[in-house]
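Here the complex is missing one protein chain, while the rest keep their positions.
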Amino acid sequence: MPTLKNTVARLSFKWTPGRITLAIVAAVLVAGLLPFVKMSLIVNGVFLGAIIALGAIGLTLIYGVLNFANIAHGDYMTMGAYVALFLLTGAFPAFGIEGEGLGPLTFGYPLLIALPLAAAVVAAGAVLLDVAIYRRLRQRGVNAVVIAMASLGVAIALRGLVQVIWSGETQHYPREFRQVFRLPLDVRIPPDSVFIAVVAVVLVVGVYLVLTRTKMGKAMRATADNPNLALVSGIDTQRVIRWNWIIGAGLAATAGVLLAVFQAQLLPIMGWRFLIPLFAAVILGGIGNPYGALVGAFVIGVTSEVSTQWINPSYKPAVAFAIMIVVLLMRPRGIFGDSG
Amino acid sequence: MALLEASRIVAGYGETEILHGVSVTVDNGEIVTVIGPNGCGKSTLMKAIVGLVQVRTGTVIFRGEDISSLPPQQIVRRGLCYVPQSANVFPALSIRENLEMGAFVRDDDYGGRIDEMFELFPDLAVRPNRKAGSLSGGQRQMLAVARALMLDPVLLLLDEPSAGLSPAMTNLVLERISEINATGVAFLLVEQNAREALRLSDRGYVLSAGENRLDDAGHALLDNPEVARLYLGG
Partner (left out) sequence: MDAIGIVNYLVGFAIMAAIYAVFALGLNVHWGFTGLFNIGIAGFFALGAYTSALMTTKPPDPALFEDFVFGGNWSETHFLDLGIDLWFFLGLAAAAAVCGIIALIIGYVTLRLRDDYLAIATLGIAETVRLFFLNEKWAANGSKGLYRIPAFLEGWVSPEHYDYLYLVVVLVVLSALFLAVERAVKSPWGRVLRAIREDEVAAEASGKNVFRFKLQAFIFGAVIMGVGGALFAHNIRFLSPLTFDPLLATFVIWAMLMVGGSGNNRGAILGAFVVWGIWTGTQFLPGIFSDPNFRFFMIGVLIVAVILLRPGGILGEERRITRAADS
């Protein structure tokens, strides 16, 4: 198992005066505000952060290796959520796979099957889209921002497709009402959130192991780090790219399903609306840095959730956006990147 | 038959042509140095040979096979490895991981090769889990060479291995090159420290504005008054 010590070593964090000031300011702010913050908001923020993390890790990997902002990433999440909906309400019942209210959870065991299947479907779709669109553009040697533009087209088309197939109406997975867990300090945790956290932890650890222990994972990091050197080292960059999409889109689809569970509803625009927290986490952590994205996700999740104590909750995306802008002003390469 | 025979290479970026028909050859076990003024296309020549820049006309024959239109992955598999002028390590990866990436195309167990590299460059063995990005310039250069050696190449292309290094460090790097050469690896070098590099080279080429200007034995170029005046700083 990876130890905390070598995780920290990999980030190779140095305490520069700027960082020390930043840390002190942050610590004072957190300590000063903590007594006024409802514990439940922090806990909820951690769960939200877990979902953001799954999306952001995939996004940052793709960003790092392919060097473009995948505007369609949010819609890969949406796709994942709706493919699972199709399986749960359309495909599975035909085979008698049905049920809700598994133990303390609102949903039934079929979701446990639908989740990996939806991830696989979206991952396969992402690989196909890469072959059909992005690879051609890469071979043509176009500017990265044109590829991002194409991903905007993909985002629109995917959302349109979701609306054509499932309509624009709010939907939800088959569910049964469940009591929340009541903890001290007025913290209420819906059991579903515990499930979300468990899935997120398992996947994050899994991705960490893949990236640090397998040859393909190391090659993915190497390609993100220095694509030209990867090429002349003999790394099969086509395969690296394929695995990137599989992991990135698979995580996104999982995040989409979890988001649908978390919000107890599905909407075609859910993924598009999630783009801002996703990119905020990625930029906070430094582009191409999956560990940074992980930290960034929790920062964004907790802060935007905690902000609802003072600010209208519907401003959560704006809070994420504001954090991102402040980071861009102060540390354009993210909290772990070099300044400047 | 020459180990590497690049003839009349024409290459460039976008619409600009940088190399207008450059030829170089390297024989088995040789050290060959390419010198020339800044921007004359030395790096472009190397990139064209390893397949990073497209060869528009001309041929690159390596061990009797035409590799001019092969992608880099295919070329390194054939035993021709390359260390770029800059950004020649993976900064976010550890020393050990950098070496593993050098061996990416190997399917056998390359653990032994890593140990050999640690013997050759003991500096790298001190903390193999250190990130390459935190290494000093000299250590980084050593790591870059070690990475390229992971595949047991027959020919190694080094683009300015001593760039940015102190004179002592430069000598150390060039010494290592001679040692490795003694084990049978041929080298094609680009060097700013032309005098030192030519001293250990069998032959040298002088490029200028994307064309061959001169080629001769290493010591002959050193003794050539014109070369001395133009490229060796008087």
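Order of writing sets the labels: A and B. Residues in every chain begin at 1.
Here is the rule we go by: contacts are C-beta pairs under 8 Å (C-beta built on N, C-alpha and C of every residue); 3 or more make two chains touch, one makes a residue touch a chain.
In this text, all values refer to a predicted model and were calculated from it rather than measured experimentally.
Peer 1: Give the labels of the shown chains that the missing chain contacts, considering the complete complex.
Peer 2: Within the full complex, the chain left out of view touches A.
Peer 1: Specify the residue from the set A:Gly18, A:Gly206 or A:Pro332 that touches the hidden chain.
Peer 2: Of these options, the touching residue for the absent chain is A:Pro332.
Peer 1: In the full complex, which of A:Leu161, A:Met216 or A:Ala264 touches the chain missing from this view?
Peer 2: Considering all chains, including the one not shown, the answer is A:Leu161.
Peer 1: Using the document's definition of touch, tell me which of A:Ala31, A:Ala94 or A:Val145 contacts the absent chain.
Peer 2: Of the candidates A:Ala31, A:Ala94 or A:Val145, A:Val145 is in touch with the missing chain.
Peer 1: For chain A, enumerate the residues touching the unshown chain of the complex.
Peer 2: Chain A touches the chain not shown through residues 68-69, 71, 133, 136-137, 142-146, 148-150, 152-161, 163-164, 167-168, 272-273, 275-276, 279, 283, 287, 312, 314-315, 317-318, 321, 324-325, 328-329, 332.
Throughout what follows, only the chains that are shown with their structure count from here on.
Peer 1: Report the inter-centroid distance (CA atoms only) between chain A and chain B in whole Å.
Peer 2: The computed centroid separation for chain A versus chain B comes out at 41 Å.
Peer 1: Hey, which residues of chain B end up touching chain A in the complex?
Peer 2: Against chain A, the touching part of chain B is residues 50, 52, 71-73, 76-77, 81-82, 84, 87-94, 97, 100-102, 104-105, 129, 131, 133-134, 147, 151.
Peer 1: Name, in rising order, each residue of chain A that touches chain B in their complex.
Peer 2: Touching chain B: residues 6, 9-10, 12, 215, 218-219, 221-222, 224-226, 228-237, 289 of chain A.
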